[in-house]
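Note that this complex is displayed minus one protein chain, with the remaining chains in position.
And then chain A:
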Amino acid sequence: MVETRDPSQIRVVVGMSGGVDSSVAAYLLKKQGYDVIGIFMKNWDDTDEFGVCTATEDYDDVIKVCNQIGIPYYAVNFEKQYWDKVFSYFLEEYKAGRTPNPDVMCNKEIKFKAFLEHALKLGADYLATGHYARVEERDGEVVMLRGVDNNKDQTYFLNQLSQEQLKHVMFPIGNIEKKEVRKIAEEAGLATAKKKDSTGICFIGERNFKEFLSQYLPAQPGKMETFDGKVMGQHDGLMYYTIGQRHGLGIGGEGEPWFVLGKDLDRNVLYVGQGFHHESLYSTSLTAVKMGFTTNKPKEKVFNCTAKFRYRQEDTPVEVELLEDGRAQITFAEPVRAITPGQAVVLYNGDECLGGGTIDEVFKDSEKLTYVG
């Protein structure tokens, strides 16, 4: 897939969110001479009681930026697909007591699947996004590399992309730093240059997470206990808590602060304990499901690499053993704190993101930690 064509012959659809990153992605591609089309994707209906939704404002920004850059723009709706593939999964996981990562699912099923298909239907050769990641050709395959801005690297969320998806992908801002992106936007006078970055899960936005989730899942308040069975207070519903969490417990008193250690779904009990480094928060291995790799090349059954267990975490050296049915056993070189079922485990070899899976079970010295979910 080494491109020999002139950029003007290459059509690139840019997924534009109305944020600065995708704006600059589109701007850079246009400057490089590509045949660029901007498309706004609407996945979630958050229309308020006055008929206003934030998507309209974001789309207005897309329109402004596209007009500034001089590219056509359109919108596409994936609300149904998003609900079926991402949001349903998100709710199911919470119901099962895990902490899902909807962004990983969104990238896999929506942005780089439904949306990519849409782009290809428009005659696009590539789909570009404003992710902080890089793609590079190596030995006849496309590899995905971390974004050069280490603080912003988003490969964690992209770990489920396959070789077939990556072949059609461009990440125009992956090789620059966030502050450079802002600078480019300002110098080009793009309407989104000073727009605040969006935070949190896209469909929840700035809203209160608890309030949002309670609209979809019934909350069952219950007891907070120590492993010794000492009742420390009430929780608002197990789904609102995640392993290692400190805030929102409301346990005062002497000594070190309190943390969430685990959950007992059957008894509807939240386990808590004192100290950031509480020994029950540490584990030494995990099993992952739905393992996916960016490459089609056969993998060795056992190999060493590094891993991230949550976004923006330092890598940990691990040994990976591939099992049946897309499962894997991943053993850490040293104990890791607050491994959370439902989150992604993402594997790296140096700068290259190899792929990843979903954390299923967590072990300490080969004993399963039943309390983490």
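In this section, a contact is a pair of C-beta atoms (placed from the backbone, for glycine too) under 8 Å apart; a residue touches a chain by one contact, two chains touch by 3 or more; residues count from 1.
Keep in mind that, in the parts below, contacts and distances are computed from a predicted model.
Chemist: Unshown chain, UniProt name, "L-lactate dehydrogenase complex protein LldF", "cysteine desulfurase", "Acetolactate synthase" or "ABC transporter ATP-binding protein"?
Modeler: According to UniProt, the chain not displayed is called "cysteine desulfurase".
Chemist: Which of these touches the unseen chain: A:P72, A:G200 or A:G248?
Modeler: A:P72
Chemist: Determine which one of A:L122, A:V302 or A:A333 touches the chain that has been left out.
Modeler: A:L122
Chemist: Touching the left-out chain: which of A:D58, A:E93 or A:E361?
Modeler: That would be A:D58, which touches the missing chain.
Chemist: Which positions on chain A touch the chain that was left off?
Modeler: The missing chain touches chain A at positions 37, 40-42, 45, 47, 53, 55-56, 58-60, 72, 74-77, 79, 118, 121-123.
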